[in-house]
Structure formats: structure tokens, C-alpha cells
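As you look at this complex, bear in mind that one protein chain is not there, while each of the others sits in place.
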Amino acid sequence: MGKRGQGMQFNWIFVVIAGAILLSMFAGFAVKYVDLRESRNDAEIGRGLDQIFLSSKSTAQYKPFDIGRDFDINFLCDEFVINKDYRQEYDYVIFGDDAEDVDELIIWSREFKHPFRVDNIVYVFDPRKTVAVSENVPGFVEGLPEGIQVVSSNQADIVVNVNSLPYNDLAFVYAAMVSNENNFGCGVSLLENKFENVKEVYYDKASNMPGCISSYADVKLKLDSLFLNSNVEELVDSNRALNSLGCGVVF
Amino acid sequence: MKKGQLQIQETAIVIFIVTVIIAISLIVFYRYTVDDIKDDNARYLDEKAKGLTEIISNLPELKVSEMGIEADWCIDEKKAIVFNNGFYDFGQKRIKINGIILYDNLDNVVETRKFSSPVCLFDPVDEKKEMAKLVIEW
Partner (left out) sequence: MVKKGQIEAVGLVVIVVLLVLLGLFFLKYSGKGDVDEDRFLTIKANNFLNALRQVSIGGSSFEDLAIECCSGGSSCAQIESSMVANGATYLDEDFYFELKCVDESNSVVKSTNCPSTVASGHIVLISGDEMFVKLCRNF
């Protein structure tokens, strides 16, 4: 009789242990699954943002990005990171700064011309921040999309020091406003490379255009000495002159 | 004693079989999830490749621009000819417009997918526009 009781006890212990093992297996699986779902969500956010940035490059536009859920974003030189987990690489000109627990971003793009269009620069901004510029910049406020608060310098989270910018263009004021130092430097460098590439394409196009030899040579000469901080009037005039001569313009 | 032993054995066998079946289910579910993620990734890469038609035709290095005015969905033939200078990296793809190769990095790929979109091709010499096919292969 005693042994029967012992047998039953032993059976229960065995069942409890086996049950505990199974339960811990399920719990471990559930935790892993939740982690996987989080990673997947981060990837969806990252890819969604990448698609928005790329479509903003095609046409100048403004888009608020609101997914109804908080996330972190960090902008590095050639990638941005979502929730310190998903890394999305990019090779286009975009300016943005790190933001924590943000559920809405303002994304807008703006043509950058010198004098031909070089790129549609994408700017990403956390609307919770306020901005100011160190001195009056014509067109600064008018060029901003809705939702960005411009305040006086002593009240602003971000004050753009206009005199420290590498080039005298509103594009760089906005870039300095929305980005951190690292991202700003990388974005400017990429934009400079892009500018050189577009210039080279127009130079090669001018080399392959028939007729009006001296006029195309003049345009090529001016393209050769064109930089982001140089005046563009003479180049524009030379290009316009091609049109008056009945030759195809270069840009 | 024997009854007790049999009971334990019976319980053990049942638990063992249930554990094995649950393990198999979990493996199947894991495989399904991995396949789902792979499908998702493949769909994303496809979308990105097809979306290149919009990106390519809006690049300032290709888009028609005359005195600062750009023509939508129209590529300048003279620009297209000189475009393939190694500046852009679109990954393992081949991009052509009417026989002009804009980008080619598909050397070792055997099976490819294609997506084409009509665009206009502009000749800046005679200022004529004709229809063209922008083909992305990946």
C-alpha cells in the first residue's frame, strides 16, 4: 500500500518536472518570437522610410511621417538605424539628426540648383524641436514646410550659425538646421561629389554636340571653372547664347 | 509495483510523444517564418528594382533640362550616352534605354527578372522626342 502511494507521488513529480521543462521551452520560444517580431517591425519602419526618402528625391515635396508608434532613429554617414537594431544603408544626399522616442517626422525635399539641378535634397526633422538662425536669411521661413516652429535664438533648441556654413545657399542653412555634425559633413561631401558628376555629364554632353563649336567650347570652359561657391551668371549666359544661335542648349 | 511502473512508463511515453510533436511543430513554424521573411525580402528587392524606373528618369544626369525647364519622364539621349561613368552603384542590375546601356553589373547572374517602363527619349540635336523603353534587369 505504501509503495502504491510512493508510486503515485513519483508519477506526479515526474509530470510536474516534464511540464516545467515544456513550459520553459514555450516561454523561451515566445520571447524569441516577440524579439523577431520587433526586429521585423524595425525593418518595416526602416524600409518604409527609405522608400519615402527615395520618392522625395524624384519630386520636391513635403510629407509628414507618422506611424502611430514611437521609435528611435540615428543618422550616420551612409546609413540610418531604427531602434538601435535595423540598419538601412543609403547612398543619396539626406540630412537628418538622431531622434529618440519620436512618432512623427517631417520629411521634405527641395531642389538644389547651381545653376542646373544637382539633386533633390531630403531633409528629415523632429517637429518637437524649435529652430532659429543667427541672422536673417531671405526665404528661410517661407521655404520651410508646415509644422516647424521658428522662434528667437534664446528660445530655440537649434540655432543655425549662418556664417559657419561652407556655401552661401539656403540649402545648406536647412541642412545645418536638421542634421548633426557628422551627418552634415557627409551630406555636404556627397552633394559636392554629385555636383561634380552632374557637371561632368554636361561637359561630356557639350563635347558631343555638333556645330556651334566655339560656343560649346565656351560653355565647357565655364563648366570647368564652376564650383559650388562660384558665380553662375556667365555660364547661364553662355548656355542661353546657344539657344539664340539655334544650337541645342547644354542644360 | 508493476502497475505503478506501467503508469509511469505510460506517462513518460505520452509526454515524450507530445514533446516530439510540439518540437516538430515549432520547427515547422520556424521554417515558415524564415520563408515568409525571405519572401518579404524578395518582394522588397523587387519593389526597389522596379522603383528604379522613377528614380532613374528623374536623375539630373539623365533628365531632359532645357534652359532650366525639365521634362517629366523624358531622358536626354546625349546624357544617356555618357551616363555610365561609374558614379552610381545600383547593385547587381542592368539598366538600358533603347539599346544604350546606362548601368551594367550583372556579370555572374544567370536567372534575371525584368521590368520595363515607357519613357520618352529626347535628341537635343534635332530636338525630337521619341518613345523609348527603360529596362531594369536584376
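Note that the chains take the letters A and B in the order they are written out, and that residue 1 is the start of every chain.
Just so we're on the same page, a residue touches a chain if its C-beta (ideal position, glycine included) is under 8 Å from a C-beta of that chain, and two chains touch if they have at least 3 such contacts.
Quick caveat, the model's predicted, so the values are computed rather than measured.
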Practice task
In the full assembly, spell out which visible chains the left-out chain is touching.
Solution key: B
Practice task
Could I get the residues of chain B that touch the absent chain, sorted low to high?
Solution key: 3, 6-7, 10, 13-14, 17-18, 21-22, 24-25, 28-29, 32, 43, 46-47, 50, 53-54, 71-74, 115-120, 128-133
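The working rule: only the chains that are shown with their structure count from here on.
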Handout entry: chain A-chain B separation of Cα centroids, rounded to whole Å
Key = 21
Completion exercise
chain A partner, complex, touching residues on chain B are 1, 3-5, 7-8, 11-12, 15, 18-19, 22, 26, 33, 37, 44, 47, 51, 54-55, 58, 60-61, 63, 65-68, 70, 76, 78-79, 81-83, 85, 87, 89, 124-125, 127
Handout entry: Contacting residues of chain A [partner chain B, same complex]
Key = 3-4, 6-8, 10-11, 14-15, 18, 22, 25, 29, 36, 40, 47, 51, 54-55, 57-59, 91, 113, 115-120, 193, 197-198, 200-202, 204-205, 208-210, 239-240, 243, 248-249, 251
